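Structure below; questions to follow.
Every protein chain of the complex appears in place save one, which is left out.
Naming follows writing order (A, B and C), and every chain is counted from residue 1.
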Amino acid sequence: MIPERFPPPTQLDKPRDHCGIFGVFGHPQASQITYLGLHALQHRGQEGSGIVTCTGPAGAKPRFHSHKGFGLVNDIFKPESLFTDVLKGDSAIGHNRYSTAGASDNAANIQPLMVNYRGGNVAVSHNGNLTNFRGIRDTLQEKGTIFQTTSDTEIILHLIAQSREKDQIRQIIEALNRVEGAFSLTILTDTMLVAARDPRGVRPLAVGRLGDAFLVASETCAFDIVGAEYICDVNPGELLVFDRETLKSGVAKSFSLSPSGVVPRHCIFEYIYFSRPDSTIFNDSVDKVRRRLGKALAREHPTIPDNDDEKVVVINVPDSSNTATLGFVSESLKLGYKSKYEIGLIRSHYVGRTFILPAQGVRQSKVRTKFNTVRGVLKDKIVVIVDDSIVRGTTSKQLVKLIRDAGAREIHFRVTSPPVRYPCHYGMDFPDPGELIANVCDGDIEKIRRELGVDSLGYLSLGQLEESVPRDRGQDYCTACFSGDYPTSIEENGSKNERDG
Amino acid sequence: MIPERFPPPTQLDKPRDHCGIFGVFGHPQASQITYLGLHALQHRGQEGSGIVTCTGPAGAKPRFHSHKGFGLVNDIFKPESLFTDVLKGDSAIGHNRYSTAGASDNAANIQPLMVNYRGGNVAVSHNGNLTNFRGIRDTLQEKGTIFQTTSDTEIILHLIAQSREKDQIRQIIEALNRVEGAFSLTILTDTMLVAARDPRGVRPLAVGRLGDAFLVASETCAFDIVGAEYICDVNPGELLVFDRETLKSGVAKSFSLSPSGVVPRHCIFEYIYFSRPDSTIFNDSVDKVRRRLGKALAREHPTIPDNDDEKVVVINVPDSSNTATLGFVSESLKLGYKSKYEIGLIRSHYVGRTFILPAQGVRQSKVRTKFNTVRGVLKDKIVVIVDDSIVRGTTSKQLVKLIRDAGAREIHFRVTSPPVRYPCHYGMDFPDPGELIANVCDGDIEKIRRELGVDSLGYLSLGQLEESVPRDRGQDYCTACFSGDYPTSIEENGSKNERDG
Amino acid sequence: MIPERFPPPTQLDKPRDHCGIFGVFGHPQASQITYLGLHALQHRGQEGSGIVTCTGPAGAKPRFHSHKGFGLVNDIFKPESLFTDVLKGDSAIGHNRYSTAGASDNAANIQPLMVNYRGGNVAVSHNGNLTNFRGIRDTLQEKGTIFQTTSDTEIILHLIAQSREKDQIRQIIEALNRVEGAFSLTILTDTMLVAARDPRGVRPLAVGRLGDAFLVASETCAFDIVGAEYICDVNPGELLVFDRETLKSGVAKSFSLSPSGVVPRHCIFEYIYFSRPDSTIFNDSVDKVRRRLGKALAREHPTIPDNDDEKVVVINVPDSSNTATLGFVSESLKLGYKSKYEIGLIRSHYVGRTFILPAQGVRQSKVRTKFNTVRGVLKDKIVVIVDDSIVRGTTSKQLVKLIRDAGAREIHFRVTSPPVRYPCHYGMDFPDPGELIANVCDGDIEKIRRELGVDSLGYLSLGQLEESVPRDRGQDYCTACFSGDYPTSIEENGSKNERDG
Partner (left out) sequence: MIPERFPPPTQLDKPRDHCGIFGVFGHPQASQITYLGLHALQHRGQEGSGIVTCTGPAGAKPRFHSHKGFGLVNDIFKPESLFTDVLKGDSAIGHNRYSTAGASDNAANIQPLMVNYRGGNVAVSHNGNLTNFRGIRDTLQEKGTIFQTTSDTEIILHLIAQSREKDQIRQIIEALNRVEGAFSLTILTDTMLVAARDPRGVRPLAVGRLGDAFLVASETCAFDIVGAEYICDVNPGELLVFDRETLKSGVAKSFSLSPSGVVPRHCIFEYIYFSRPDSTIFNDSVDKVRRRLGKALAREHPTIPDNDDEKVVVINVPDSSNTATLGFVSESLKLGYKSKYEIGLIRSHYVGRTFILPAQGVRQSKVRTKFNTVRGVLKDKIVVIVDDSIVRGTTSKQLVKLIRDAGAREIHFRVTSPPVRYPCHYGMDFPDPGELIANVCDGDIEKIRRELGVDSLGYLSLGQLEESVPRDRGQDYCTACFSGDYPTSIEENGSKNERDG
């Protein structure tokens, strides 16, 4: 049923784990809650999903149950897996995997990974990317370790199992102290749910509460869908343990990972594009930040003054720039521009998010099936289009063509982020640098403008971007995809060997 | 594979055919174009789809090919059906069926219906509802006719076959002159594509052009997706014939159905809710009309003046009231209200349109999986929510609860249509009158307000609605679901016998 | 889900209905019994199956339920269709369809056909072939009748509906009196189960009893699987009605079809190959008749006398010639030949019956996956292989090659039927005459022998065949595929237009 391809040792997957993770401890409907949580996190990964549950604690030996598959959450989990014994137990973790080449990919890589070692069963869901995984993998292989997946996540399991610590929590801490890069994790064992986040807190991870049960999720929208309450974030460098005692006391045990005291470097792209606007991440509302980006953009690259005010319309790219466009328009008005917000593009409800589709060819043909123009809104108008980011430029170019075809007189492109020029080593699946339009055009904005075929082009500057994101708690951000400034060291072949052929 | 249930003669389906139809004549990729057209019309019917193609004209006898199924267009049509000989031919018709009880329904009812009679093969796609079909069905059965479906559309095929006319076009005209009610049709025969619309033009039907080929579709968005040009509507009471000659001359033959000269009565609900905003129907842009509805509503039921202007936010219900809300906000500003447009509800990309889901129970549980609130936008605010219509009230009540839970201080509900109180006999699948909240509350707006749990409630009046829709070409509208004023006579048991048990 | 192709009017399917039919009246597990019955009759048709049930009789209006699909019975019917309400009711009919081109075929043709007419619901399962169906179809089409399938069975439904008789039984009788050829039928209506057989009784049809309920099946093995008792055959030209009264009285009503008094002409090939050896058909045990064929063959074409008796082995082709081979061996011993029965060919349990697979290409490649030789049994032996029939010769040639490869010294081929030379117009799906090896070789046995590559070849003569089948009740047989002597007249284009392209 499941075709798998196993790469040779030197052609490992670029771990593509911009993913969504979830965990629940202490609820009789653990698998159903996880299912809904994964559904709310579907935008973080659409290639495949999995849920692992643990039966316990009453009397009998704990037992792990798992169900995984390729596709969307709603296609993988059906009543026969959710409302039967297939996924029984009162604790669970889940994972949504980022879209890659699909059917030809290795089914064994679908998370949560689940194994058995001397300490019992253990399963893990990972969002992020480990930057020193090739080195650790080589070392482990030299010692005689076998690998069943091509995922960086598997080394965490081996490090836990090979730890000489007696206590399972200590084993996990030791393992996590060995790995570098970005990791937000939910780990399920026979007796507990562990949530952990790398010292820089690159990826988000939040804790929620539903009655007595505890929930952990990449974004808070996964709590809202089940009516749970958002409590706090897992702190950067923190490891939280939820066990039977926690259920009684209402308090999770907290441990620190090393190095301690490093400045958090949150992924700034989570605010720009990846997270849902109705989520709170890094302790702040995505909606609020995204609105600020729109306002800052309006100040840097305002709309075009025109004698005939009626001729200027500002449109969003639904739904990714909806909120930022509102900020852009309100700030423009404040600045004295009379440009009007309009809905000029209609998004089909029946396709996924373009950014996430795997192949260049497919993406192109999907634009027409995803967007349509409202001619009455665009015809003879000076159109200002606000988008969140430009990566390859393929989608942008086609949108511009669609708008042009609808009769727009001029098109002015505004972007709420700087040009994307560098690979992400922390889990965002950008294409090869050679496919980034900002690189192809050597960072020359005029060249990009011509390439896109627009009348003007304005990117939010890195400075303005950095000023627009929250900093009131001393946090900092990873802006490496714009600046090339990586908060950790990167393995030699990290930037060369991006793709699983 | 396909379970079917066959009802007894007196328990016929309420024909639920608020559907989308498509046709193409003279294009080598007829099936692929139809597939994309149906994808663009997916919002008109999500229960099932089908495509019938005709091989021709070169030499060999024409042959019909068909592929149908339950579910979404993208699930039914795959490369193996679209890029192979399964659906070969240069003419095709397609159909999206409205969502009903799903798997338990009769597969034979999925359109296009395809049969063979003395005149050759003929297939038909129908959007609308025939109000005299029970009478005709009884008459036909008395004469010895057998029925293989429970669809009203089947009588059209029998009437064609039983016509004593020699000429196939005359047979079709004779058949259509016998039926009453609403019908927009695409009919495929061995030699031609026929498009026809009932004399009142209740449902939309447009003609497009792609190179030399002709296209017919319920809405023009189905032309945009393939880059085709919108030419004109099929006129109310018109029957258009596209054949080999048409391809050469570029001119379709036009015939008139009787009675001629009746005033068109377009379904006003197509403008309010059903059609896509990027479509042109009844010769006008849906977007433009919908905006006018929002403006009229703002004049009738303005937002709440408040001392603290910052406290009032106007939100849309994505995506069905997006455009109308913009109209509402701009008119409110013009009227001196300072209320701000905000995005307070986020719609998941991974579920279909609520209105279309079949069962009450499912709908309720789906609201949470479909919408989430943006707390920062709603907390402590006076929220004005603009929606297109209230039918059962179930979804509205739950949205109100979600918004209340997000901390809204007050909630004011505004609707761009009057209360829905009467069944539709022309193809809109409203629930039984006893389930309509406006009926349950005897049309008492204060009672509905209390039922919804909002601080104020304002419906657009029927008068204002009728003044807001285009009338410059002498057209009129069917407003029966609001007024009970049906443009045609309705069969006795039409309003009693709504459901297929 | 289901691709369908609709042929032009002059390229109708050669109706391929060598099928299995079943019916049950008055049992609460009607659908499950039908499922098991169809499973026992699987050898009669492997392309697709269907079950139609009728809910009744308690109070409410009767309602028909249907489930159909392509493939084997076990693949189509699952617990969710058999143990739920999908197929509820205490009466049911079922049908197994003969294998044809499979997925590309018209799903609408899968039986039972189910329609609604002025007399209520009616469904029909048919085994056989109507020889005057093109004429009747033309007449019906001229009168304005539409056809939804390409099956000859559909005309029976139209004839019933168009009958001017008031009484439903009379309608059915009138319809059946109009059709010619071979038909064994089960017909389900809102109130009764009807079983009928053409005046010549070409195909078998038996009546069984399970408690108070009545069963009807093509072969008695379908009774054994549910522990039911075989009562009698439906007589040639008889129509039996099972209704509520029958359940009380234990007596079915019997009617006669016309013409009455014709001599039964049973299909002799049912005894030779098609029926299961554990069945009773035409009032006699298939096993017993098949053994007699083997004995007669031994007398006509005995095994080879050899000095070294040990060298001669007689082998069967499992499982179709098992019983006949035993007869052949025992008679050979009686005649003084010392040849030994051996198992020289092993049949895989994981493929279907070769004769039934649709395409020439597939058949050839399947022989190796179906049979293997036992070398120790065949090496250096004089092998006498007994088979039931040779149609195309393809399988036989490959078997001969396999046996030769296993080291056989000589191969002597013996067949328990005469050469097949003429098409069957009564439901057996023989290939085009041009593909029959006996035709290709002009009936020259020596030529066929060379073609097969065997040392000697012996067919049972038509005379001996006719003497070996039961005649004690005055019955006669159709031997048209061997003799060209058809018991009814055949439509002009019957023999030309065999195939649905």
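In this section, contacts are C-beta pairs under 8 Å (C-beta built on N, C-alpha and C of every residue); 3 or more make two chains touch, one makes a residue touch a chain.
The structure presented is a predicted model; accordingly, all values stated were derived computationally and were not measured.
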TODO: Name every shown chain in contact with the chain that has been left out of the document.
DONE: A, C
Open item on the list: Using the touch definition from the top, which of C:E154, C:D198 or C:D224 touches the missing chain?
Closed with: C:D224
TODO: Using the touch definition up top, pick the residue from C:K338, C:R375 or C:R471 that touches the left-out chain.
DONE: C:R375
Open item on the list: Please identify which residue in A:L157, A:L193, A:I268 or A:I448 touches the non-displayed chain.
Closed with: A:L157
TODO: Give the residue, chosen from A:K61, A:K166 or A:R473, that touches the chain omitted from the document.
DONE: A:K61
- [ ] Sort through C:N74, C:T139, C:S254 or C:S489 and give me the one touching the missing partner chain.
- [x] C:N74
Open item on the list: Which parts of subunit C face the unshown chain closely enough to count as touching?
Closed with: 36, 39-40, 42-43, 72-74, 221, 224-225, 227, 276-278, 285, 287-288, 318-319, 322-323, 326, 330, 340-343, 346-353, 368-369, 372-377
Task: Hidden partner chain, residues of subunit A it touches - done: 1-11, 61-70, 76, 81, 86-87, 104, 107-108, 114-118, 120-121, 141-148, 150, 157-158, 161-163, 190
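To be clear about the criterion, only the chains that are shown with their structure count from here on.
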Task: Lowest number of touching-chain links that must be crossed from subunit A to subunit C - done: 2
TODO: If we define chain centres by averaging CA atoms, which chain lands farthest from subunit C? Would you check?
DONE: A
Task: Rounded Å distance, subunit A centre to subunit C centre (Cα mean) - done: 61
TODO: Report, in whole Å, the distance between the mean C-alpha point of subunit A and the mean C-alpha point of subunit B.
DONE: 37
Open item on the list: Touching at least two other chains at once: which residues of subunit A meet that condition?
Closed with: none
